[in-house]
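Handing you a structure now.
The complex appears here minus one protein chain, its other protein chains still in place.
Each chain carries a letter (A and B) given by its place in the written order, and its residues are counted from 1.
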Amino acid sequence: MSSNYYIPDQSKFPILMSASMFTMLFGFAFVLNSIKGDSLSHISVVAAVLGLLAICSITFLWLRTVVVENIEGHTSAQLQKSFYIGMGWFIFSEVCFFAAFFGSLFYVRVLAVPWLGGEGDRGSSNLLWECFNAAWPLIQTPDPEQFPPMKNEVVDPWGIPFINTLLLVSSSFFIHWAEGAMHKGERQKMILWLVATLAFGFTFLAFQAYEYHHAWTELLLRLHSGIYGSTFYLLTGFHGMHVTLGAIMVSVVFLRTLSGHFSKENEFGFMAASWYWHFVDVVWIGLFIFVYVM
Amino acid sequence: MGEHHGPAKGITRWLYSTNHKDIGTLYLWLSLIMFFMGGVYAMCIRLELLQPGIQYFDPSLYNQFITLHGLIMVFGAVMPAFVGLANWMIPMMIGAPDMALPRMNNWSFWILPFAFSMLSLTTLMPGGGPNFGWTFYAPLSTTFAPPSTTFFIFAVHMMGASSIMGAINIIVTILNLRAPGMTLMKMPLFVWTWLITAFLLIAAMPILAGAVTMMLFDIHFGTSFFSAAGGGDPVLFQHVFWFFGHPEVYIIILPAFGVVSQIFPTFSRKPLFGYVSMVYATAAIAILSFIVWAHHMFLVGMPFVGEAFFMYATMLIAIPTGVKVFNWMTTMFKGAITFETPMLFAIGFLVLFTCGGFTGLMLAIGPADFQYHDSYFVVAHFHYVLVPGAIFSAMGATYYWLPKWTGNMYNETLGKVHFWLSFVSINVLFFPQHFLGLAGMPRRIPDYALAFADFNFLSSIGGFVYGASQLIFVYVVIQCIRGGTGKVSEKPWDGAVGLEWTLSSPPPYHSFSTPPDPKLIPDLH
Partner (left out) sequence: MNLFQNRSLSLPGFFLLLLLSPVTAFADMAMNMPVGVSTISREIYGLHMYILYIVCAIGVVVYGGILYTIIKYRKSNGQEPAHFTHSLKVELLWTAIPTVILIAIAIPATDTLRKIYDSSESDLDIMITGYQWKWKYEYVGEGVSFFSNLKTPLEQTEMGSTIEKNEAYLREVDNPLVIPSDKKVRFLITANDVIHAWWVPDFGVKKDAIPGFINETWVKVEKPGHYTGACAELCGRNHGYMPIEVIVKTPEDYQAWLDSKKQSNQKQAAAAQEAAKKEWTLEDLVAHGEEVYETNCAACHQGNGEGIPGVFPALKGSKIVTQDKKAHINIVLGGKNNMPSFKAMLNDVDIAAVITFERNSWGNNTGEMVSPADIAASK
């Protein structure tokens, strides 16, 4: 068993990856600080961009190495199992990341905003914000000068968000069927379902982009529109980023399928993308319910 | 491939490593360096507090010292120390060739030096480094923070990424790479505590990432998570932070529990008492740790039910922890005890950690915490659990396994001197802080009223002695690596059991290239 567990040779990727992360974030931090008035030096922009490019290239090379090792037959069943367990826990950590934002949403909705509006245990806080009434979605903020209100109109959950829900949920089924096709060795069907998954995924992103535009320009819902805008954009924004990442993963899987990489015995790359896709789907359902509908 | 059976030559051995022992060594050295760095800040703190008045450091500098001291000790010294130990010992203890994902292992490590560079560089920036305490409460850390906070946030993101990957690796290794015959309930307790700690890490670190991300948006993009003017709440930050922060303190202490659970049986020459209850107690502590966070926030004005709930939940943790304490005592009971340095540190741990636990229980009593909170009583509590708790345990572990790692015996006399100096001075350092807190001295102040002068002076003296004693430790470690007091066999401690003692000292570069004979796996209960 463990006697043939594959221990890779020395690798330059990890340290280069760490250095690139450092470069990117260091540059990016300077760029961010320039928003508040520090002067922006071009070197920091260059560092941020170079760092990002380096991260992308190293990720590509690193994953390619893993694929090549796989093709060379180093990926024993036990190693695959390591990958599976690892991926599972990685997704769990992502769930926890979203939990922080969902938790914040619940806290402000159930506790903080009502307190500010004069209800409950800390209701006397309303003395400081006498014109403020608690409501959700929070249109009028306690201090409208600092956090200018949005229009008195919210995104209709049964419009685009509902369509988006249908898109993501069905794409989750598509990738599941692609998996079934892979197990049966029906490559054509698998490719078809993957194309469908991707098509729906990208349509979702396009709708989401359209809706952001609408909310930002027409509803005047901004990041600085108070806590409603804050939670709305951070939750949907991070979700959108994860869908993008998932779509990239599925795209890679799609290309690899075209090159005939996956089989019943050797399917980790596919399964990882598939799990991830289901995960962003589940998060969306949470978003749909708690951000849009309720 | 694993064809090369020795390490690569030169510096690349360390830079590009995929070997669990080399990466473990890197972690351990990083941890030692960070301990000294955090220690230098601590010495500056104690120097300033030696006497009333401002002698050396401006208050704004002092605030940076406490912040960096706390952050570096927690994230730089203690956590890497135990990850280093995990890297070294877990594959050897469960009969695996290496960690499950060796390249990711190296990545987890190398992020850290970069993250700490980022953190340290903030001190050179205009406005200085982070000065809002290691708990960085908003809005002091958002609206009122120095510009370097952006860098601080990214440093925390990087540390988080490192911890999550490290934890995933450890879980995968334990779940998937155990040798045939090594069932879960035969795993050494150190492995068990790490399995549970890794779970805590994966659940808690993303929450911290979420907290600093919200900070980032509040600072730069006008969101109002932590600002009442926009409908948010500064207290929300504390809830999110402590939802991470409390599990974090058990992330620190659980591996320490694991270490002493290895040491006590060895030097008592008697199996660990209550192996199964130890496992369950560890799991119980981990689960409870997610429902007690607001005991750090008794004063923020929580509703009565919240206050009472968090008080009861916190008190419950004393029960599984008590089980552990009594099990360790009973492990020694009717044994044949010898007092080598690792055992001394383990006993020191038992005595002083329990003392810190007692004050923890006092803090858990909501109404009483109305007086204790943010006073030196809290500082005394957490140093008792962190320094003679986590640090003693990490140092005990080093003495315990150093002969295994290097093949040489360390200098026992110096080790004992190190222990006794540490044991005495740590009490001189931190015990008087209980009195200071009860008498009304708030924490995080660089200057104080005259009534607090005597105990502060005493505490500082203890601090200097404790700090200086740690130089002995460094000397002993280096001397041991260079040959120590002579070669040792594969099992330098006659009472030791476990797979790691079946390997040569120092062990081969790849631990178990072929799985060990299942008959070698001891039954622990």
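Operating definition for what follows: a residue touches a chain if its C-beta (ideal position, glycine included) is under 8 Å from a C-beta of that chain, and two chains touch if they have at least 3 such contacts.
Remember, it's a predicted structure, so these values are computed and weren't measured experimentally.
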Of the candidates B:Ile202, B:Val235, B:Leu429 or B:Ile521, the residue in contact with the absent chain is B:Val235
Contact with the hidden chain, among B:Thr12, B:Ser117 or B:Thr143, goes to B:Thr143
Of the candidates B:Ala8, B:Ala439 or B:Ile472, the residue in contact with the absent chain is B:Ala439
The one residue from B:Met332, B:Val477 or B:Ile521 touching the chain left out of view is B:Met332
Contact residues on subunit B toward the hidden chain run 51-56, 58-60, 63, 125-128, 131-133, 137, 139-140, 143-144, 146-147, 227-229, 233-235, 268-277, 299-301, 304, 307-308, 311-312, 315-316, 318-319, 322-323, 325-327, 329-330, 332-339, 347, 350-351, 354-355, 358-359, 361-362, 365-368, 370-371, 373-375, 428, 435, 438-440, 442-451, 453-455, 457-458, 461, 524-525
Listed in rising order, the subunit A residues that touch the chain left out are 115-116, 122, 124-125, 127-129, 142
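As a convention for this text, only the chains that are shown with their structure count from here on.
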So, in whole Å, the Cα centroid of subunit A is separated from that of subunit B by 31
Listed in rising order, the residues of subunit B that touch subunit A in the complex are 1-2, 4, 8, 12-13, 15-18, 95-98, 100-104, 106-107, 109-111, 113-115, 117-118, 147, 150-151, 153-154, 157-158, 161, 164, 167-169, 171-172, 175-177, 179-180, 202-207, 209-211, 213-214, 216-217, 219-225, 227-233, 235-236, 239-240, 243, 301-304, 510, 512-515
In the complex, the residues of subunit A that touch subunit B are 1-3, 5-15, 17-19, 21-22, 25-26, 28-29, 32-33, 35-36, 38, 62, 74, 78, 81-82, 85-86, 89-90, 92-94, 96-97, 99-101, 103-104, 107-108, 111-113, 115-116, 120-122, 125, 128-129, 138, 141-143, 146-147, 222-231, 233-234
